[in-house]
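Below is a slice of the complex: some chains, not all, each in place.
We call the chains A and B, going by the order they appear; numbering starts again at 1 in every chain.
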Amino acid sequence: MTQPTVTMEFVPAETYQRIQQFYARHMQLLDDGAAEEWAETFTEDAFFEQNVKDEPWRGREQIGTRLRRGIDAMGDSGVQRRHWFGMISARPGEAAGELRTRYYALVLETPAGGAPSVRLSIVGEDVLVEDDGALLVKYRSIAHDGAV
Amino acid sequence: MTQPTVTMEFVPAETYQRIQQFYARHMQLLDDGAAEEWAETFTEDAFFEQNVKDEPWRGREQIGTRLRRGIDAMGDSGVQRRHWFGMISARPGEAAGELRTRYYALVLETPAGGAPSVRLSIVGEDVLVEDDGALLVKYRSIAHDGAV
């Protein structure tokens, strides 16, 4: 799923801003701890891999369950996480109605009474699909910078 | 003014990019120390509250005055502030011509001869209104992450 870097193939304005709006809502749900609503922004059969996990997450249900576990583990830490997506490039996917994106992400954490810090710098690659007018994540590959 | 997080109601592409362009100019004015011009991007009767202030600022004039005071207090510190807005979600407001946004913001500071640091991670909620083709901030609620 490596994206050819030299292409300047763009998506239409309407599509590009829908992707931006989708990612904003999508990650605000995550940062609000809304695990189940966040899982609903993936397809039923979604595939989610990260270069810091041995196994991918498969399917909306597993994604929601794993996320809930992660949120509960953070528990009452009082740390607020914020996921920023940016530098989003997008192009048509291979199947009709599919979009491929490549983007940067930052994870910031702010402890109660403390200052924010940038915890992670990430590159993400998604396949998004349209479902009844909404966008959903079908495939996501996340690479943490600095992972060894 | 809590925004329901599960909605995927979007605004049109044209509207979304105008909001992006507006925020870019709006915050560049602030970072350039243009207190009066910045105040002009609020409505006459604007309401601006922050979770780190006891009292809201009310009206364009007070907003400009308070900001000028803040800028003057920073004085010759030689610190350059940059406000980044991102992850902007937007939906129609309750009144015609109103838009509601929810976004993340970062404040970075760079001292003369030094390295930048992320000073604040913020969630903002605005009501924007159209005025003679331009957007203006009518209501703003700013919540600093980690505020106790």
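The criterion applied here is as follows: a residue touches a chain if its C-beta (ideal position, glycine included) is under 8 Å from a C-beta of that chain, and two chains touch if they have at least 3 such contacts.
Since we're looking at a predicted model, the values are computed, not measured.
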Assembly check, 2 identical chains modelled here, expected copies in whole complex 3
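Keep in mind that, in the parts below, only the chains that are shown with their structure count from here on.
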Rotation angle (°) superposing Cα atoms of chain A on chain B, nearest 5: 120
Distance between chain A and chain B based on Cα centroids, please, to the nearest Å. 25
What residues on chain A touch chain B, complex-wise? 13-14, 16-18, 20-25, 27-29, 32, 34, 37, 40, 80, 82-86, 108, 110-118, 134
Chain B residues touching chain A in their complex are 5-8, 10-11, 13, 16-17, 86-90, 102-104, 106, 118-121, 123, 145-146, 148
